[in-house]
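Left out: one protein chain. Kept in place: all the others.
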Amino acid sequence: MIFLVTIISFLLLQIVPGDPVLQILGSHATPEQQAILRHDLGLDQPVVTQYIRWIGGIFRGDFGKSIIYHENVAALIKERLPITAYLSVIALVISTVLGVIGGVISAVRRGSTLDSFISLFANTAVAIPTFWLGIVGIYIFGLKLGWLPIEGWTSPFIDFAKSTRQLIMPVFALSVPNIAIVVRQTRSSMLETIRQDYVRTATSKGLRRNTVLYKHALRNALIPVVTLVGMALAFLIGGEVLIETVFNIPGIGRLLVRAALDKDYLIVQAGVLIIGAVVCLTNLLVDITYGWIDPRIRYK
Amino acid sequence: MDRPKDKVQIKVFGKVCFMVETSPTLKPIQPLPLHISETRRFLRVMFSRWIVILGSIILLMLIITAIFAPLLAPYDPNKVNLKESMQQPSVRHLLGTDEMGRDSLSRIIYGSRIAVIIGVVVVVAAGAVGMFLGLIAGYFGGWTETIIMRFMDALMSLPPLVLMLAIAVMLGGGFTKVFVALAIGFTPTYCRLMCGEVLSVKENDYVMAANVIGASHARIMFRHLVPNVFPTLLVMITMDLGFAILSEASLSFLGIGINPPTATWGAMINGGQHYLLTNPLLSITPGVAIVLVVLAFNLVGDGLRDALDPRLRGRI
Partner (left out) sequence: MIPLLEVKNLKVIFNTMAGVVKAVDGVSYYIDEGEVVGLVGESGCGKSVSQLALTQLIAMPPGEIVGGEIVFEGQDLLRYKADSKQMRCVRGGKIAMIFQEPMTSFNPVFSIGEQIMEPLMLHLKLDRQAAKQRAIELLEQVGIPDAKVRINNYPHQFSGGMRQRAMIAMALSCHPKLVIADEPTTALDVTTQAQVLEIMMDMTNKYHNSLIIVTHNLGVVARYAQRIYVMYAGRIVESGTADDVFSDPRHPYTIALLRSVPRLDEERGRQLFPITGLPPNLIDMPSNCIFKPRCFLTNRCTEETNPELRQVGDNHFARCHLDVRGEPSGIIHR
């Protein structure tokens, strides 16, 4: 699986029109200079060889040198990855927890005003562009009300309070669409579970309604939601790219965007690869967890 | 059904009790299902919720705006007029002007054109390519299926935005490249859908069609495939139309894709970022447009889903 992701990342390089060599050297370079650089970069070799060289480099931890920044790509990524990860994980946890709570309330009190409100929110929030929400947030809370800082990043290890204040808006903007997705899935899953026969059996044994709902129904209803977590992470990382740009947070997303605009293809390749790998790993973890919580799969 | 008038022996457990005349026809009472026409039922279910009606109205407005943009927009969206730059909303410029003096309202109206075009082209392309690949994968099975599906899985495991970003940029900017990038991002879902359907149909009819020549395979599959896949497909397309617009907006916001001065909603939000203090509407209004449009697509998609497959009802 990851193998394929590497292929895709590499293919990206191949479709670049224009010549990276010219890009680096500028259009005034002589043919000799071009040839030298081309040889250095290995661009004069057949595609497959280039791919193998690149993969080989990765195993050694060497992603190559950035064309623009003139630094090791690996180093650049290492700097930025934890930041993105931090942000994503927080957003993931918050959106999952809030989403599940919202979805359960909505399903249990189906038809009530609370349900209508939550459902409406869920429908709308999916349609909101994260970056726009970020900008609106900046405007309202940063500029007009002055409550929160409008951009920047401080490591939580250095100054936790400041870091948290800076993160409130980005996390909020990032989470909102995801909360909606989780709410929708949880609600429909819960509604479906409530209709099941075993819920009726539980009621017929004389259990309280709350016990029936939160012990019997919920555990079953959450199973499909777990698989959603993997997808949610992918979705969140996508949103990260935008949020980091809006709030000026030095994470992988922003790096990727800048590199893409500057045609710094090595970074883009590496970035796509890393992100893809992370998502694959998460999905793998989700699959394992899924097998662990559902006895039907556990005891196959 | 006509049966001749009969004398029938009524036997209870083998012993004759008595003989009766049976009536020639026994009309059964109307069965429970509704007997109004399919179309009426469809329309009734789909528009039974007021928000679906609202969504449809918004979509209608979108289409009208996109088609009649030149008539509706008060100004030329690209006309630069530095004397009137950064105006607040006024009677002359309902939504104000941007830093180049261009009327915001007109830009938003024209932006709807791009939105609609993008949505339609991307989804149609993704759908066509995806379904074609899915068909091949499902039909031929074996290696073909494995390769194609694995490839799609890999594509899906990347966050869509990242994927589209990378592709769009690598191909260079501009109109067509953005389309390709977006389309590639949306393709895997259609491929998966189609492949799954083909596989299940194959399982059903393969035994029957085992000794039939290849052409009949195709016809059987077609006849079973289309009605099965159609409802899900329609709903998926509707929702994806909205999400395609959202994705394009994200890319434009980042500066990738459609070049200025063409007004797309995403680019407008990007441009307006820097002027939040003076004229926040520049960034806010295009966003509102996006939210309304994507929401409308979602709502209509929900309505379609309710109407096409009652089993999916109750899921938001």
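Residue numbering begins at 1 within each chain, and the chains themselves are lettered A and B in the order written.
Here is the rule we use: a contact is a pair of C-beta atoms (placed from the backbone, for glycine too) under 8 Å apart; a residue touches a chain by one contact, two chains touch by 3 or more.
Model, not experiment: these values are computed from the prediction.
Contact with the chain not shown here comes from a single listed residue; of A:Arg109, A:Lys144 or A:Arg200, that residue is A:Arg200. Contact between chain A and the absent chain runs through residues 111, 196-198, 200-209, 216, 219-220, 223, 293-296, 299.
Everything below uses one rule, namely that only the chains that are shown with their structure count from here on.
Spacing of chain A relative to chain B, judged by their CA centroids, is 24 angstrom.
Chain contact summary for the complex, chain A toward chain B: residues 1, 4-5, 7-9, 12-13, 15-18, 119-120, 122-124, 126-133, 135-136, 138-139, 143, 183-184, 187-188, 191-192, 234-239, 241-242, 245-246, 256-257, 260-261, 263, 265, 268, 271-272, 275-276, 279-280, 283. Of all residues in chain B, only 51, 150-151, 153-155, 157-163, 165-167, 169-172, 242, 246, 249-250, 253-256, 266, 269, 272-273, 276-277, 280, 283-284, 286-287, 290-295, 298-299, 302, 314-316 touch chain A in the complex they form.
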